[in-house]
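One chain of protein is taken out of this complex; the other chains stay put.
Should a chain be cited, it is by its letter among A and B, assigned in written order, with residues numbered from 1 in that chain.
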Amino acid sequence: MKLEIGKFFVKKIEFGSKTGYANGVLTINKEEALAKVREDEHITEAELHIVNPGDMVRLVPVKDAYEMRCRIEGAKGVYPGVTAPLESAAHGRIHALKDASLLVVGKHWGSFQDGLLDMGGEYQRNTIYGAMRNLVLVADTDEEFERHEQQKTNHALRWAGFRLSEYVGECLRDLKPEEMESWELDAVNRRSESVQKLPSVVYVMQPQTQMEVPGFNTLIYGWNANHMLPTYMHPNEVLGGAVVSGSFMPCSSKMSTFEHCNNPTIKRLMKDHGKTINFLGVIMSNLNVVMEQKVRMAIMVAQMAKNLGADGAIVAEEGYGNPDVDYIQVLVELEKVGVKTVGISNECTGRDGKSQPLVALDSTATALTSSGNVSQLYNLKPMPVVLGELESLARDGLSGGWEGCVKPDGSAVLENNAMFCSDHPSGFSVKRCFDF
Amino acid sequence: MAKEIERSGLPITIMCNLTNIAKTVGSNRIVPTFSVPYPLGNPQASPEEEWAMRKHRVEVAVEALQTPIEEQTVFAVKK
Partner (left out) sequence: MKKAILYLNQFFGQIGGEDKADFEPVLEDKPIGSAGIFNGIAKNVKIEQTMICGDNFMASHTDEAIERCLKLLEGKKFDIFIAGPAFNAGRYGNACGQICKAVHEKFNVPVITSMNVENPGVEMFKRDMYIFKGGNRATAIKQDMTAMAAFADKIAGGEKLLPADMEGYFPRGIRHEVFLEDLGMEPVMACDRAVDMLLAKLKGEEYVTELPIPKQDLVPIAPAVKDIRKIKVGLVTSGGIVPRENPDRIESASATKWGKYNIAGLDKLPAPEFKTIHAGYDPEQADKNPNVVEPLDAIRALQKEGKLGEVDDFFYATVGTGTTQGEAARMGREIAADLRSRGVEAVILTST
């Protein structure tokens, strides 16, 4: 299975008469792009903006982030099972805009899973998107049934993001990439002896799937991953667009669609493959609601890892609180069958830092990576430009906001919980918790 | 909270779904419940089945208070 990704490094985004890319400049025909967004009649208002690192701009409520890419070979579109016919995402060729992303922001209304991000100032560094050139879609919808709900599926906006990212990415189809990367892994039992001798490692993903109601969970090839038992996947499927982010997890814990397509843990394991490890692939798990489901899932992950011949596993959890039980359970079951584990998750230690970092703990979890503190308090100064609506943070039940947290001068106090993807459990986080 | 009640010397049974959390926070007598939002309910079952499940698990909780234990114990319940 070989997946090639041709890279185009964006140095500037501008609006112009023709959507295209040349010499680092991405040009967007606004009208054409917005027409793509409005293909869904539920979109009532839509506008595009460009933001760059260092711009004193605040975005809220951010719904999701996307890589702008197109499929050259292999499947027929970027997100098989979601925007494209069902085909394997694991092989073929993709062209992608790098150092750039598409961010989708609600014009007014936020929800539990939405976040805030700053392109400049003290908190620019809290998300990887603060260091990228971003095309920003700010839009509203007529989804009245969830207008005042704290939990929103955000369907129209999220799907507008898929369409728009594909529309922009399409301009790369006939261009020659500035750089190529190639991702390839042989079948686990067809590897050379020298590779087989290395310690074998699996990557266990636990994307957010805890909503019983449809429309909120992470999708795997378009399938609600709540309705799934752990399964084995080729890493290229994740990089190739088989996994898209849901609309439920409090935002700092979120793995965005962009992050699935660029999962840095997978990339690191692929790069180490054949050198220091034998990377067996991805065990795609999920996060569950009741104890019995959690235990069943963990046993199946451990069984699969063991029988693939894993010596070690990296486990990543998209969430905190209740899903910590799934996370710890998987670590415990893996260790029980002799697979050595390392976990990646954030913590929730309370504003005073004194609460138990994960709701479930176990002494066998001896090697954990920490990616941030959900309840860290941030004091945001006013920003000259806000895309979206700042008040949504206080009004609409965003996970780290509350009534009164936005001040009339445009400053705000919030918990990291509402900072868009800032704990990056996908692996990008350059912060962690320390004991004080 | 359960821990502080037990620390005062009162035996306490904690009925919850996520028994691992109860164990982590140091509860000693634990009885599993059916789910998180309706610990002792089951909207998918008939009213009779739901009642039988609730009564059974509460009875196990009562029994747990009379059961001497040596370590943290999750008491078994019928399906």
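Here, contacts are C-beta pairs under 8 Å (C-beta built on N, C-alpha and C of every residue); 3 or more make two chains touch, one makes a residue touch a chain.
Since the model is a prediction, treat every value here as computed from it, not as a measurement.
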item	value
Contact with the hidden chain (one of A:182, A:276 or A:307)	A:276
Positions on chain B where the hidden chain makes contact	1-17, 22, 24, 26, 28, 33, 36-41, 43, 50-51, 54-55, 57-59, 61-62, 65-72
Where the unshown chain meets chain A, residue by residue	125, 199, 201, 264-265, 267-269, 272, 276-277, 311-314, 340-344, 347, 349-350, 352-358, 361-363, 365-373, 376, 416, 424-436
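Just so it is clear, only the chains that are shown with their structure count from here on.
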item	value
Centre-of-Cα separation between chain B and chain A, whole angstrom	37
Of all residues in chain A, those that touch chain B in their complex	289-291, 294, 322, 325, 328-329, 356, 359-362
Residues of chain B that touch chain A when the two form their complex	17-21, 24-25, 32, 34-36
